[in-house]
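Note that one protein chain is taken out, while the other chains of the complex remain in position.
Right, subunit A next:
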Amino acid sequence: MGKITNQEVLDKIAEKFNDQVTLTGEAYGLLTVETGREQIIDLLTFLKTDAALQFVFLTDITAIHYPEQEKPIGVIYHLHSLVNNVRIRIKVFMHDGDTHIPTATPLWDGANWMERETYDFFGVIFDGHPDLRRILNVDDMTVFPMRREYPLEDPNRVDKKDFYFGR
């Protein structure tokens, strides 16, 4: 397994960020922390550049939508320290209608399309992104389809109605 433990990673983060970063879980051994959008870039920069941590590999950026929560839209980063073989997951939750978060493209070129995909499906606006356009969906789409309020299919369509079992 990894050369540093999750606790050591957490201690290093706490040393720098105090209570701005909170531990939310360690399911299946993957350290999960939550922070605010004000310090997300500082946190990512610290994790990437700290000599002991070296989370140099941006595995993924994606988002999630919990409509019941006060802050429904969450952006989720997965980082991987190839040297220490440790992964970390960072979550940032935001209010609906104010889904602005700074971009990670200055840190990783690869964040470009990941953020575009997240914007395309969840409407998260990455401030400072060089080219924030839809990527997989059609350009003139007006909604963000991975949000929970959008059903998989149009519920009003009649061509697939089944007399006995409904839809």
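Here is the rule we go by: a residue touches a chain if its C-beta (ideal position, glycine included) is under 8 Å from a C-beta of that chain, and two chains touch if they have at least 3 such contacts; residues count from 1.
Just so it is clear, contacts and distances are computed from a predicted model.
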{"item": "\"ATP synthase gamma chain\", \"Twin-arginine translocation pathway signal\", \"PadR family transcriptional regulator\" or \"NADH-quinone oxidoreductase subunit D\" - which is the UniProt name of the missing chain", "value": "\"NADH-quinone oxidoreductase subunit D\""}
{"item": "Residue of A:10, A:41 or A:56 touching the missing chain in the full complex", "value": "A:56"}
{"item": "Where the unshown chain meets subunit A, residue by residue", "value": "25, 27-28, 30, 32, 56-60, 62, 64-65, 76, 78, 82, 85, 87, 89, 108-114, 117, 121, 125, 132-140, 145-146, 152"}
